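Just passing along the structure, written as structure tokens.
Note that this is a trimmed complex: some chains were dropped, and none of the rest were shifted.
The letters A and B name the chains in turn, as written, and every chain counts its residues from 1.
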Amino acid sequence: MIKIQKKDFNVENEIKTIKDKYSSIGAVNVFIGFVRDYNDKRDVKFLELEVYEQMAIKELSKIQQRAIKKFKLIDSLIIHRYGKLYVNDKIVLVVCFSVNRKNSFEATKFIMDYLKKDAPFWKKETYDFGSNWI
Amino acid sequence: MKIKYFAWIKDITKKDVEILNSNYPKNIEELKKYLTLMYPSLEKHISKDILRYAINMEYNSKNPSLQENDEIAVFPPVSGG
């Protein structure tokens, strides 16, 4: 499942919704990205996250399907937020559900690596003085 | 043809989207010429090959022919996650 949304998400609830469907899941690996206070030597006040939404859904689905096949996942969830996000806000959630732990780790890493490379999202950081597309 | 601009490209083009009718670029090389002509500040980024081009929401590194009803997107390297 792919979700592109403005609103926050609850990690426990998001995992539970999928986990409840499959008793065969033994391992779940999760990555959560947060807005941090300090990047590239500057204090960040907030981010504006822009997305090319239809293409993001298409790209993330493609990456997720490759991960599911390559690492024999039972299921996977990607949530990526957009809009104005403050320090300590969550940005992204990737969850990979599998029978054994090794595959869940490798799949989450695989998805994050391709997401960073190909998913059409852009961050604009605002500092005390000025702002910058990163 | 619809051309969409994202992130700081949009700050240069001063628009999110534009529609071209009969006189649209017929391939990516022609698109680059069009962008250079219309938005001279984009030239250095185009010549350094920094921009990415998506055709109907798919990346494309080749130089395929473009159709009148295509949706083209022009954007800088992504930075999500």
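Simple rule for what comes next: a residue touches a chain if its C-beta (ideal position, glycine included) is under 8 Å from a C-beta of that chain, and two chains touch if they have at least 3 such contacts.
Quick caveat: nothing in here was measured; it's all calculated off a predicted structure.
The assembly described by this file has a subunit formula of A x2, B x2.
The rule we apply is simple: only the chains that are shown with their structure count from here on.
Remark: chain A and chain B have CA centroids separated by 26 Å (rounded to whole angstrom). Those residues of chain A that touch chain B in the shared complex are 33, 49-52, 54-56, 58-59, 80, 91-92, 112, 115-124, 133-134. Chain B makes touch with chain A in their complex at residues 4, 6-8, 11, 54, 57-59, 73, 75-76, 78-81.
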